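For this depiction, one protein chain was excluded, whereas all remaining protein chains were kept in their positions.
Every chain is named by a letter (A and B) in the order it is written, and numbering of its residues begins at 1.
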Amino acid sequence: MTEVEIIRDRGPRNYSRRKFIKGVIAAGATVSASSYLFRGPGVLTAGQARGGVERLMTLSVNGQQRRVDVLPYETLAMTLRYKLGLTGTKLGCDRAECGACTVHIDGVSHYACSMLTHQVRGRAIRTIEGLESPDGELHPVQQAVMDEGGFQCAFCAPGFIMSMAEFTENNPGATREQCAQALSGNLCRCGDYNKILNSAERAVEYMSQRA
Amino acid sequence: MAVIRDMIPPCELFQPASIGDALNLLDQYGEDSWVLAGGLDSFDWFKDRIKRPEAIVDLGGIEELKGIRADGDGLVIGPMTSLTEVATHPDIVGRFGLLAQAAAEVATPQIRNQGTLGGNLAQDTRCWYYRGGWPCYRAGGNICYASAPKAMNAEHCVFGASRCVAVNPSDTAPAMIALDAQMVVTNAAGETVYDAEDFFIGPGIDIERMTVMEPGDLLTAIRIPGTWAGADFHFEKIRDRQSWDFSLVTVASAIRTSGGTIQDARISVNGVAPYPMRLDEAERAVIGQAASDDTGIAAGDIAIRRAQPLRHNAYKLPLMKNLVRRAVRAEV
Partner (left out) sequence: MAEKAIGRDIAPPDLRAKITGRARYAEDFRAEGMLFAKLLLSPMPHCRVRRIDASAALAMEGVVDILTADDPMMPEITGVAAEAALTNEPLYEGEPVLAVAAVDETTAANAIEAIRVDFEPLPFVVDPLDSLRPGGPNARLDGNIQWREGQTREIREFKWTDADFDAAGPDRLPMGEPQVEFNIGDVEDGFGDADLVLEETILHQSLSHHPMEPRSVMAYWQNGKLYLHTSTQSTARTHASLANRLGMDQSDVVLVTEYCGGGFGSKISGAPINDVAAIMSRKTGRPVMLRITRYEENSIGRARPGFQAFAKMGFRNDGRVTAIDLYIVQDAGSYGSSGDFNTAGSVATLNYQPDHMRFRAVSVYTNTPPRSAQRAPGGAQIVAMLEPIMDKAARELGIDRLAIRRLNAPGEDAWLGPNRGTLTSCFAREALDIGAEVFGWEERSRLSGTRRGTKAIGVGIGVSPFVGGSRGMDGLLVIRPDGKLYIHQGIGNLGTHSIADTGRAAADVLDMDWNDCEVVWGDTSRNLPWSSSQSGSQTTHAHTRANHAAALDAKAKLQEIAASVLGGSPDAYDCGDGRVFQASNPGRGMSFADAAQRAIDMGGRYSGHELPEDLNPMTVASANNLAGEGLIGVARDNYGGEGGVWSWVMGFAQVEVDVETGKIDITEYTGVTDCGTVLHPRSLAAQIHGGAVQGFGQARSQKWVFDPQWGVAFAKRFYTARPPGILDVPLRMDWAAVDLPDPQTPVGAKGIGEPPIGAGAAAVASAVADALGGQCLCRTPLTTDVVLAALTGTEQPYRPLETHV
């Protein structure tokens, strides 16, 4: 069992090299680090390498410009959930495996758990909260899900719906099989795939009516 | 066995806009730097806190590393081109369908949207001992856990073991070999071009790396020559789930036939060795033969001739044999 101990003892290799001064940014309209997740490390000052990313950034989320303080190693899912309050984006695995965190970046589906927020600076982010129209009208995909009776536990639903929205917006007349391929990056542990595909087919139909 | 999962340890992030800036950063930070392409392999390492770079160099902002363009009768693909683009680009679909298919079978749509061709080629092995943070040879230790007498190694190698028995998991790598692709690797000292076959290395050469690339190196271009454009291609990836799964065995082949006779052939497999293998002997055996099931069977037999299965993976032999057989025979 000694090897096991050795592994445990692999301490932080470079951690001590960094010098962090802890504190909290106070910044007017900015969603600051006083949000939940990354309060501790605070502002990088003396130890910060030249040329590293600027923490203070503007994110375009669901059509709104949001100023936010983002650590260099922060994932988009964490920024959305813990700094912008957009908890519809779910963390099911945090490893790009389950799809519950699927969001659109410039109209393309990505796993928000597996990209750094700094990678999407200047790009248009759409989350499940941004699908409904401002007057509360459901997106055709959401309406289709509603009309098919939806999901079971629905923890996967926001991710599935985002994948379905991207696909149906870009693939009019798609078949059930094509929908299945498009949704193959999302996992549903209730196993509700048949109903999900029924919803997807209906969504294709609604999208064509909207067009 | 990492202690902490799912919180990336503090580090610095750089987003250079040019290859030159990226190389400077890699030079500056040396072994403490980490090249970030799509990130889908990288984030696992970071979240497990097994790899702890000081400086992450994100290549996403370097436009010259993206895109697909014609190069004579071949193509040059930027390594930061997304797998989705590789899978759907008309030139690749039309002329090098093997690569398009390989890219299309990677993981999931979201991963293909973000994952890059370069990242897919350069990804690390999925050996679960190594990935779990066990101090094995590949991790700088002095033991291979996966080849121990009771080890769980159904997904490990049957060829090319040299202390380490991990396999290369890339779907696009065997397609590169079958297409005679070349990899352009750049560092502060300049540019080196490798044949795909030589780009991937086994543990006998360097047990801690999957490719020739060392710290400070960047993959800057992937060249696909026109040699195999429009050939008969066969790509088949066998896995237990039809999405988000690594291959048990994958075959990628390019064959030219005339009047039912094989004129020339490239056959490559992955999932069976620490590197994607080119099956030269099987290729030689099929050239001049009919593209038939019998030829396929003979080629399959040759392909697995020197295989050395581990305790749990003897099934990879018939699987590899049959995939080679299917690649060679014209139908299917």
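Keep in mind that, in the parts below, a residue touches a chain if its C-beta (ideal position, glycine included) is under 8 Å from a C-beta of that chain, and two chains touch if they have at least 3 such contacts.
Everything numeric in this text was worked out from a predicted model, so none of it was measured.
Which listed residue (A:Glu129, A:Glu169 or A:Glu205) would be found touching the missing chain in the intact complex?
Looking across A:Glu129, A:Glu169 or A:Glu205, the contact with the absent chain belongs to A:Glu129.
Where does chain B touch the missing chain, residue by residue?
Touching the chain left out of view, chain B contributes residues 1, 3-10, 49, 128-129, 132, 145, 148-152, 154, 236, 238-246, 248, 312-319, 322-323, 325-326, 332.
Which parts of chain A face the unshown chain closely enough to count as touching?
1, 4-5, 7-8, 11-12, 15, 22, 36-41, 71, 81, 85-95, 97-98, 100, 127-129, 131-132, 138, 142, 145-158, 161, 176-177, 180-181, 183-184, 186-197
Definition applied: only the chains that are shown with their structure count from here on.
Using mean CA coordinates as chain centres, what's the chain A-chain B distance in Å?
28
Under the touch definition given earlier, write down the residues of chain A that touch chain B in their complex.
Contact set of chain A toward chain B: 3-4, 6-8, 10, 12-15, 17-18, 20, 41, 48-49, 51-53, 71-75, 94-97, 99, 102, 108-111, 114-116, 118-119, 163, 181-182, 184-186.
If we count contacts the way the header does, which residues on chain B are in touch with chain A in the complex?
1-3, 6, 8-15, 25, 32, 39-40, 43-44, 46-47, 49-50, 52-56, 58, 60, 84, 107-111, 113-114, 133-135, 141, 143, 242-244
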